[in-house]
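A single structure is presented below for examination.
Subset of chains shown; positions unchanged.
So that you can tell them apart, the chains are marked A, B and C in the order they are listed, and the count of residues begins at 1 in each.
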Amino acid sequence: MSALGAIFTRELRLAFAGGGGPAGPAAFNLAALALAPLAIGPDADTLQAAGPGVIAFAALLATLQPAERIFSEDASDGTLELYALSPVGLALSLFMKTLAFILAVFWTTPLLAFIGGLAYGMDVGSAFVLALGLAFAAPGLAFIAAFAGALAAGLKRAGLLIALIAAPLQVPLLVFAAGAGRAAMDGTGLEGPNLMMALAGSLAALALAPFGAAAALKARLE
Amino acid sequence: MWSYFANPERFDRLARALIPWCWGVAAVLFAVGLPWALYFSPGDYQQSDTVRIMYVHVPAAWLAMFAYAGLGGASFVYFIWRHNLADLAARAIAPAGAVFAFICLATGSLWGRPMWGAWWVWDARLTSMLVLFLLYLGYMALRGAIEDEKLSARAGAVLAMAGLINLPVIKFSVDWWNTLHQGASVFRFDGPTIDASQLWPLAIMALGFTVLYLALVLTQMRAMMMERRAEALERRRERRLELEAEL
Amino acid sequence: MLTGFSLNVEPGEALVLLGPNGSGKTTLLRAMGGLVRPVAGEISLDPQSVAFLGHADALKPSETVEQSLAFWARLYGGDLETLDQVMTEMALAHLARRTCGTLSAGQKRRTALARIALSNRSVWLLDEPAAPLDARSRERLARLVRQHCAAGGIVIAATHVDLGWAGARVEDLRPAPTKTAAGVG
């Protein structure tokens, strides 16, 4: 097994063993989906109209929650130094780590979006489009959250900093994912472009965020 | 050129010379521009006197965006060349930019009430300005949260540059968002074609805001430099006391 | 922080950094590992030849001792064949399947030292390696260091406790008002 593979499998194992895998964020996502109607009120039309937005918003919030932990532990327990001095280097190590983390933790997001869509009164087709949109957007959202997590690693109130830093950067992905679901629901025929844009945004985040994260953490080491 | 001004001594001399001028020129420009804009310029035939908000609102909007470009640029310079002055500039620019963004939001919302019958509309332009304001807040929060100065500078630079990349993206995506929803009551601003009687005071106000911005940033930079020097003195006092304790 | 300092270490040498609290030992070790940029002066040491042990042990509470050691040995290109032997040398064999979160302070430090021994790197930078160790564990550490130096390796350790490394060079850091220049080769 290559060094990259070793990092990947180890971080996968740590994400499941130490953090419980997808259980935490999924539960948070579910809680957000359950609370929102209580806040918004029981009116069915309002709920349906707000549905795709609320679901995409809940998914975004769920990516913010674990972001604090991704790197702050490594920063405080000295693991970061070990990765930085390893032959693989910091940037690649963190890329593999983040990839493993996201795979372990966020594979439930589209599932929850589909179920949530049905619960909020969307038809099966639109709920599926929404779920697809979030399947495309979730990795990007999570990578941006990880970037913010790298910037805030080990700081006080890291959770808040992360939200504040990541939210503006996540806006486009949020807009497109929710837009795809809403377009399908309203029959405007614009779900295709929205899905494409979500995918493109996600790929861009995937390509750029690890370097940002590595730069931020390297700054911390120096 | 960078290394020429990167010398703190030289910059300090330059700043000390410039700062009174900046404040003075800004004061003169406002002394001319404000009465002209708020009193002497004609009211609009559609919007009557509310149009006067424009003379504050539009320059503030421009400067908020201009300042973010400055923040990103200074951060880039710091990140590549590690000039401390660039970081100082970035730290000084952020609050100024945030204040301009806030002024733009506040005046826009005051203007929106009579014009649209709502304090706020979730329109592309407004939302992107709000996101810009959030970027400023995030930057300042991050800088404030990191105690170590060098660390804070580097992390802040990374964030500011990331936000820079995202600035046009926000614009585009929000355009997308708008055109996607015909059903929405999207506000269309077919504003008054600007007439010379309005353009002049607007130009003067914009210039005034720009010089004010310069004055704010330079003053802040000098204040921070002096703070740094005071800290260095404190460190030296500490060392002396420690050596005395050793003896 | 640290000024007027020049250091040259030859292969096979063990160097013990002493110095009062706050004299800059931690800062110097981190600078030698390329983990901080020195304020002034230069350091000629390839980070890829360094194994670093800081104040923290870099252990994950949910990982077992054996998993952790095996992972880092693989990542650093160490010899997995010697894993069992090193664990025995550091008296970790009976803890191999314990998760790191349940170890005592000294047991954690021993695990971190075993990781260094398995790293296949020539320069070991150790910050307070022995503070939580008991006498027997210190002897084990000294043996490890002796073997490493005999094989041409370099060990640099900052400490306040007596490491009992026979034949190690000792360097005392004290503030002096000139420029830093630390070279290790």
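Convention: a residue touches a chain if its C-beta (ideal position, glycine included) is under 8 Å from a C-beta of that chain, and two chains touch if they have at least 3 such contacts.
No experiment lies behind these values; they were computed from the predicted model shown.
Counting every protein chain in the structure file, not just the single copies shown, gives the formula A x2, B x1, C x2.
The criterion applied here is as follows: only the chains that are shown with their structure count from here on.
Mean C-alpha position of chain A lies 31 Å from that of chain B. Our note on geometry: chain B versus chain C, Cα centroid distance of 48 Å, whole angstroms. Not a single residue in chain C touches at least two other chains. Among all residues of chain B, none touch two or more other chains. Contacts from chain B toward chain A in the complex involve residues 131-132, 134-135, 137-138, 141-142, 145-146, 150-151, 154-155, 158-159, 162-163, 165-166, 169-170, 172-174, 176-177, 180-183.
Contact residues on chain C toward chain A in their complex (touch as defined above): 33-37, 47-48, 50-52, 54-63, 67, 71-72, 74-77.
Residues 1, 3, 6-7, 10, 13-14, 17-18, 76-79, 81-82, 84-88, 221-222 of chain A are the ones that touch chain C when the two sit in their complex.
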